[in-house]
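Of the protein chains in this complex, all but one are displayed in their positions.
Moving on to chain A:
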Amino acid sequence: MEKQIILTVQNIVKYYDNQKVLNAIDLEVRAGTVLALMGPNGSGKTTLIKILSSLEEADKGEVYYQGELINKENSLNFRRQIGFIWQKTLLYNASVYNNVALGLQFRNYSEDKIKDKVDSTLDRLGIVDLKERNAKSLSGGQQQKVSIARTLVTDPQIIFIDEPNTSLDLESIELVEKIIKEESQAGVPIVLITHNFYQAKNLGDEIIFMKEGEKVTHETPAEFFEQREELLRYV
């Protein structure tokens, strides 16, 4: 049975300073699927996921979430359905608890509900003991865990991950991979930007390879790694 389409993107075009950085991108993101975005630096991957997640507007084209066109009126509601794990973690100058609670506060959850959800998420990531620490005083690996907790606490319906391996230790990379597996098995679609083709092969259900703002291929890892070896030299 074919998995349900969660996100549809049609003919996305984006310019920065009159230069086209994305050209006619079409794609679909399905429930429980890990879509790996690969391609050289400057190929438009980060811009694409910023448009997919409504953090940036496209100059042309449409994004549909569960069949509904995302526009200015409903983009806030849409952003409250997604989670984003950034390449470089930015934690706010506050305790771990307050950092993780932030997304729930934005959604106007009650204090009791926030406490329950934050506690259970910190527990899931094994960082309950860091709860009262200032997030900025933590090590890189601990900060990444807090950042993941902050994303998961809102129960996102889609998760975008931008190059999780950059400047991370092995334990944190394994944690990110574990979360990707757990969440996708739970039916959450994941859009993952990665330069690591082992990660794309092992975690990805589909791979999109981008170059100069265009989608070069969109296929399964098996097809991709059999037929497209010449593309890997760009990564």
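In this text, contacts are C-beta pairs under 8 Å (C-beta built on N, C-alpha and C of every residue); 3 or more make two chains touch, one makes a residue touch a chain; residues count from 1.
Heads up, the rule we're going with is that contacts and distances are computed from a predicted model.
Enquirer: Would you mind picking the UniProt name of the chain not drawn here, from "Fatty acid desaturase", "Tungstate transport system permease protein", "Protocatechuate 3,4-dioxygenase alpha subunit" or "Cytochrome c oxidase subunit 1"?
Expert: "Tungstate transport system permease protein"
Enquirer: Hey, which of A:L55, A:I173 or A:V216 is the one touching the hidden chain?
Expert: Of the listed residues, the one touching the omitted chain is A:L55.
Enquirer: If I consider the whole complex, including the chain that's not displayed, which of A:V63, A:I82, A:L122 or A:V176 touches that chain?
Expert: Result: among the candidates, A:I82 touches the missing chain.
Enquirer: Applying the definition given at the start, please give the residues of chain A touching the unseen chain.
Expert: Touch set of chain A with respect to the missing chain: 50, 53-55, 76, 79-80, 82-84, 86, 88, 90, 92-93, 102-103, 106-107, 134, 136-137, 150-151, 154, 160.
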